[in-house]
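Yeah, one chain of the complex is gone here, protein chain that is, but the others are all in their spots.
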Amino acid sequence: MTAPLLKVDNLCISAPSGPIVQGVGFTLERGRTLALIGESGSGKSMTALSILGLLPPGLSHATEGGVIFAGEALPLGEERRMRTIRGKRIAMVFQDPMACLNPFSSVGSQLDETLRRLNVTAREVRRERSQRLLTEVGLPDPPTILRRYPHELSGGQQQRVMIAMAIAGEPELLVADEPTSALDASVADGIVRLLADLQRRHRMAMLFITHDLAIAARLAHDIAVMQRGKVVEIGAAQVLMSAPRHPCSTRLIGARRMLGAPRSPAPTTIESRVLVANGVSVDYAPRRLFGRPFRAVEDVSLTLGAGNTLGILGESGSGKSTLGAAIAGLIGISGGCMTVLGQERTQRLHTLQGSRRRECQLIFQNPYGALNPRLTIAQLMAEPLALMGVAAAQHTERTTVALAEVGLERQHMMRYPHQLSGGQRQRVSISRALLCRPRLLVCDEVVSALDTTVKVQILKLLKRLQEAYGFGMVFIGHDIEVVRWISDEIIVMHKGRITDRFAAAEMEADERDTWTKRLLACTRVPSHSPSTAHACG
Amino acid sequence: MNLLQDIAFQLARALMQAFAIMVIVFLLVRVTPGDVVDVLAIEGDLTAEQQEVMREELGLDRPLVTEFFNWVRQAATGDLGQSLRYGRPVADMVGNALPTTLTLAASSFIIGLVLAFSTALTATMTQGRFTTSLVNLLNIWSIAFPTFCVGVAAILVFSIWLGWLPVLGAMIAPVVIIGIDNAGQIAKPLFEELREAANSAHVRTARAKGLHPVRIAIAYLLPTAIPIALALSGLILAGLVAGTLTMEVLFGLSGIGSLTLQAIHGRDYPVVQGAVVVIALGIVAINTVMDILHRLIDPRLAR
Partner (left out) sequence: MSLPVHPDTAPAHARLPFPSGASVGAVLVTAILVIALIAPWVVPYDPLYQNLLAINTPPGPEYWLGVDHLGRDVLSRLIMGSRTTLAISVGGVTLAFFIGGCLALLGLALGRVSERLVFGGIDLARAMPDILLALLLIVALGSGAVPVAIALGVSFSPFFAYVARTAYKREMAQDYVRAARLFGGGRLHVLLRHVLPNIAGGLVTQAAIILPRCIVTESVLSFLGLGSSPDAPTWGRMISDASRFIEQAPHAILAPMLTLVLLTVSLLLVGDYSRARLDPLRGARNRQGVMP
């Protein structure tokens, strides 16, 4: 047995405010993949960056920790010596490909610059190699792509270009830091397959950082779970997935299992319909004076009964959020007809009238944006109360009760939104919307910004509140398992149209539309080892 | 939008700005209490009758709108009217003053740009305490030390106490003073943008590729800086106008600035109008060229 390619031993990283990574250690053999998983703030990205000596300014390595690469300690602090390793022996792929590519130069010149740095001197050779690399990462028509600028490519194409640049130097180690989390599920799936394929073909070692357990399980031979700057559990992927030992891993896997298993559907006794839409379309006004309006939603028909949940599933740009805003009355509809809580919405009059207006609420994806940062939680909760005409004397009492219902305490009332965690902020948003006793609640990607364990808590909370209050819920999301878990019925949207609709329990059935099947395929956690997973990918 | 449409849009905007400027200049000069005849009357002891005749000759009794369009029409052919005091064509007077002002403005502009770019780039690259303080110092300097104060101090120290430079006529001092002032106006915003770019994901990627820092500065930071510098050109130009104006007066240079001020004090408003319009239109022209350049350099603007 030779020495491992990468050995991280007691790595410590500290920021001025305190330690971020404390004593992390793991080893990685040649030709194998290690997934580093953890929730936000667990220090996984910083660990990855530190291996290339790319820590952001202000963060520093503690002296005792070391990274040993191919038998030698990496000179982490020394820019000049690290430069001889970066891109040649260790390459990296980052999260947001749009931000990572130089916006001022074409794909061709960025690849060219990469190859020139690898001492490929002949211009013609570089051009030919660039084309070969693009073909290898699965981009059709390389000559055209080479002429393009980054902003002219789609997110998936950008990430493929990034990967092409990373493998240009035939690195021994590829570090991939959440390379798929900025991408849509079906695109992300392609990137995961590509990385698995490249790793096998080039016999690279890969350090894959992710928060997504499903992806980790598909790709990795080994998994290390990080929590608060420490590795809490490390082991073979199969073993860890089936028998996690540390509570943190158990929680992560448990959350995944809960979402993976279909929930027993709610009794669908429909007494009253809270939402009926018939052939609804929504246009956005043209950007320029004589431009054509952009049709974001086209010919959508749906119904929702009180106490039921309708899931709207789609990727970015599918029109699902626009539809949600139209249901909530934030934007007008341009065609068709929509009846919300018994009142018909017309093109001219899109907000509900009278007290009905408050009975339809929307919860936003980013709870930080939905709470005015200059107001305390108590002031924020008082806003809807005051607008409803509740006397100021009762505000504190009503607020306390409402917050208790979502699991927050009195002490949170005097805080500002930025002093709460993401999950707590979303609880405040939900609690605030419930003050109005809504009969229809639109949830727009409400758990997408949250970590898996928090996500599950919020989903359970929503379900519990729905059972208590009996509101109809429209749940918009891109994560097929989340949407399936919470919904009774699901519609799938693509390019503004409904492409498929089915009861949540029948998702796996054969008659599903191809688009749905593709989405579904991306999230399936394999029970077999990654090597066989590659074979079917 | 394609390139030609963009350029056409910029040119149309420039034309509208030019028109707006001419309206503003004309109106503000015309509503002035007391015209040139009043001034000449006090100085030259004219009778009321003589004053009337003079007003008629000068067209001061005609309606404003007619006068305005006459003025614009003549200005379009290069005729800016005649000086009331000296009887010379305004265009000639402005033309004589122009070279001095242009030399002053252009050379201090170059000094300012070079100084700003070099300090901002070094401060970004080194992230050092000293270079960062230098950028801050330049910034504070340009706001708190108005050019005329620095000019007076320079005269006092160099000409009077040290006896190095002649007090009047020398170009070096004003050029350096305005140049430093210009650098201070833009060094700070430039540095902030550069620092942001240096911490951006694409520079981090470049570092992960192992690119040389000089290569990163040239291919990644400079392209970010140039559009910013172009966008800041308005700030630079405003500083240049104020700077040349005061420096010309202080150092007794006969440029457009001194010409304008003399004309204002003498209520010689064809000259005021002519000189101000020439400066303002020049700035509109430069800004338009800058905007078009910006559009050509940044590929993201081509949508």
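In order of appearance the chains are A and B, and numbering begins at 1 in each one.
Throughout what follows, a residue touches a chain if its C-beta (ideal position, glycine included) is under 8 Å from a C-beta of that chain, and two chains touch if they have at least 3 such contacts.
No experiment lies behind these values; they were computed from the predicted model shown.
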Which residue among B:171, B:242 or B:293 touches the omitted chain?
B:242
Just name the one of B:25, B:80 or B:221 that touches the chain not displayed here.
B:25
Contact with the hidden chain, among A:107, A:328 or A:403, goes to A:328
Which candidate, B:51, B:132 or B:254, sits in contact with the chain we can't see?
B:132
Even though one chain is not shown, chain B touches it at residues 16-18, 20-21, 24-25, 27-29, 31-33, 132-133, 136-137, 139-140, 143-146, 148-149, 152-153, 155-156, 160, 188-189, 192-193, 196, 232, 234-235, 237-238, 241-242, 245-246, 249-250, 260-261, 264-265, 272, 276, 279-280, 283-284, 287
Chain A residues that touch the omitted chain in the full complex
15, 17, 40-41, 45-46, 328-330, 351, 357-358, 360-362, 364, 366, 369-374, 383-384, 387-388, 416-419, 429, 432-433, 436
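In this text, only the chains that are shown with their structure count from here on.
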Give, as an integer number of Å, the spacing between the C-alpha centres of chain B and chain A.
50
Of all residues in chain B, those that touch chain A in their complex
127, 199-202, 204-213, 215, 219-220, 223-224, 297-300
What part of chain A is in contact with chain B in the complex they form?
52, 54, 56-57, 79, 83-88, 91-92, 94, 96, 99-105, 113-114, 117, 149, 151, 162, 165
